[in-house]
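In this view, the complex is presented without one of its protein chains, the others remaining in place.
Chain IDs A, B and C follow the sequence of writing; residue 1 opens each chain.
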Amino acid sequence: MIANIPYLAVAGLIIIGLYTILFKKNLIKMVIGITILESGVNLFLITLGYRLGSIAPIFTGNSEDALMSYPVPQALTLTSIVIGVAVLALMLSLIIHIYRHHGSLHVSKIGGDDQ
Amino acid sequence: MKGMSTIVKTIANISFPIITIYGLYIIAHGHLTPGGGFQGGAIVASGLALIAVAHGSSWIESKIKEHDLSLFESLGALAFIGLAFFGIIFGGVFFSNFLVDTSMLFGNIPVGGAADINTGGTLPLMNFAVGLKVIVGLFAIVLVMALATHKKEDSS
Amino acid sequence: MNRRNMLAAAFLTIVSVFLLLGMLLIHPFGSPTSQAMDQYIIDNTVEETGANNGVTSVVFDYRGFDTLGEATVLFTAVASVVMLFRRLKK
Partner (left out) sequence: MNIIDMLLAHAPALIIAIPLLGAFLTPLISRVSDKGRNIFAIIILGITALFVFYLASDVLANGPITYVFGSTAETVQSSTVIRILFEIDALSIFMAIIGIILAFVAVLYSYAFMEKNTGLDKYYTLLLLMTTGMLGMMLTGDMFNFFVFLEITSIASAALVAFWTNKSKAVEAGFKYIVISTVGALFVLFAIALLYGQYDALNMAKIAQNLGLSGFTFLDKIALVLLIAALAMKGGLAPMHMWLPDAYGRAPASISLLLVGATQASLYGLFRIVFTVYGDVISLPTVSIGWILVLLGIITMLIGVVMAIIQTEFKRLIAYSAVAELGYMALAIGTGLTIVANADPTITLQTAPFAMKAIIGGLFHVINDALDVGLLFLVAGAVYYATKETSLNRLGGLARNMKYTTVFFIIGLLAVSGLPPFNGFASKLLIYESTYQLNPILSIVAILSSILLLAIFVKVLHAVFLGPALPKFESVREVPKSMLVAMAIIAGIIIIFGLFPNLVVSNLIEPAANALVNNNSYLQWLTGGI
């Protein structure tokens, strides 16, 4: 139970992220929510690959048989972070355009759906 | 966006080469120490963003066009996928690490955890290709967004 | 509270409960139960790729194709951002 506290942090981040996406009415805040959600998932990936007392999987200056944490989750997280940056850039540029069209970022001021 | 004060510009000018060299170090040693093309590229791109903020995006725009940036980005991406394609020709499969353990310039596989800067085969080369791509790509994003918001301020 | 918010709250509650349950049931922090793939990579990274950094050897060698995809994602984002801020008139 106590050993799983890092996972609870993951769950906390994901819940905060989802809450922000679902309940906030400002587009920038929604994007922040997505970023928090993404951090939660990234943290989860990293956490999965950790072994107690292990070092980073790098052999420079370390002996061959040191206990090392898993390299694959770290590589996946790297990929996921870069993807996150890409998505963030696209979302922000779309938001800039929405602001140009409506002069506001509040959900209720934008468009309204025509069916 | 207008440039900032002389103090900021000077400090930015001084720190920019240091940041760039640090970033390039991270890229070049990606296969030996923590780091790699993405991380180092992000560092250099942040240095460029610092210059853009200090001097103002219009100043940057007079120096370099977004058009040329996307050219360099394409080149980085082409170098990366090109290395992967060479894997088909020399290594028999897409993405094969065909340069590793070929002696000569790229050395042989070290025994006992003492890989050196030249032993990674295609890894360092790919790091450089990705590094170029990330530097130019992230800087292009920052520049385009800065210019876009800047034009908006002018028109309103 | 309108209907949309009620639905959202219900959704959030359900997700949270299952998430927390899952996080309690997963293997204890620091002792993964399975190590088939990663132990192989740790053992063989220097011999097979000539790199000291296990993460880089995964990024560019073992899972190099993912990295091509990752570089493509960045390329896509740059192309998208530049396209969105293009001049609309010729």
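One rule holds for everything that comes next: a contact is a pair of C-beta atoms (placed from the backbone, for glycine too) under 8 Å apart; a residue touches a chain by one contact, two chains touch by 3 or more.
Since the model is a prediction, treat every value here as computed from it, not as a measurement.
By the touch rule given at the top, the unshown chain touches A, B, C in the complete complex. What subunit A contributes to its contact with the hidden chain is residues 14, 21, 27, 30, 34, 37-38, 41, 44-45, 48, 70, 72-73, 76, 79-80, 83, 86-87, 90-91, 94-95, 97-98, 101-102, 110-111, 113, 115. Residues 18-19, 21-22, 25-27, 32-38, 40-41, 61-66, 68-70, 72-73, 75-77, 79-80, 82-84, 86-90 are the ones on subunit C that touch the missing chain.
If you put the missing chain back, the residues of subunit B touching it would be 70-71, 73-74, 77-78, 81, 84-85, 87-88, 91-97.
The definition used in the following text is that only the chains that are shown with their structure count from here on.
Viewed as a network of touching protein chains, the structure reduces to a complete graph with every chain in contact with every other. Put simply, the chain farthest from subunit C by mean CA position is B.
Centre to centre, using the average C-alpha position, subunit B and subunit C are separated by 22 Å.
Subunit A and subunit C have CA centres that are 9 Å apart.
Along subunit B, residues 32-34, 36, 38, 113, 115, 138, 141, 144-145, 148 each make contact with two or more other chains. Subunit A has residues 56, 58-60, 78, 82, 85, 89, 93 in contact with two or more other chains. Residues of subunit C touching subunit A in their complex: 5, 8, 11-12, 15-16, 19-20, 22-24, 26, 28-32, 35, 37-38, 41-42, 45-46, 52-55, 57-59, 62-63, 66-67, 69-70, 73-74, 76-78, 80-81, 84-85. Across the complex, subunit A is touched by residues 32-34, 36, 38, 112-113, 115, 138, 141, 144-145, 148-149, 152 of subunit B. Residues of subunit A that touch subunit B in their complex: 56, 58-60, 62-64, 78, 82, 85, 89, 92-93, 96, 100.
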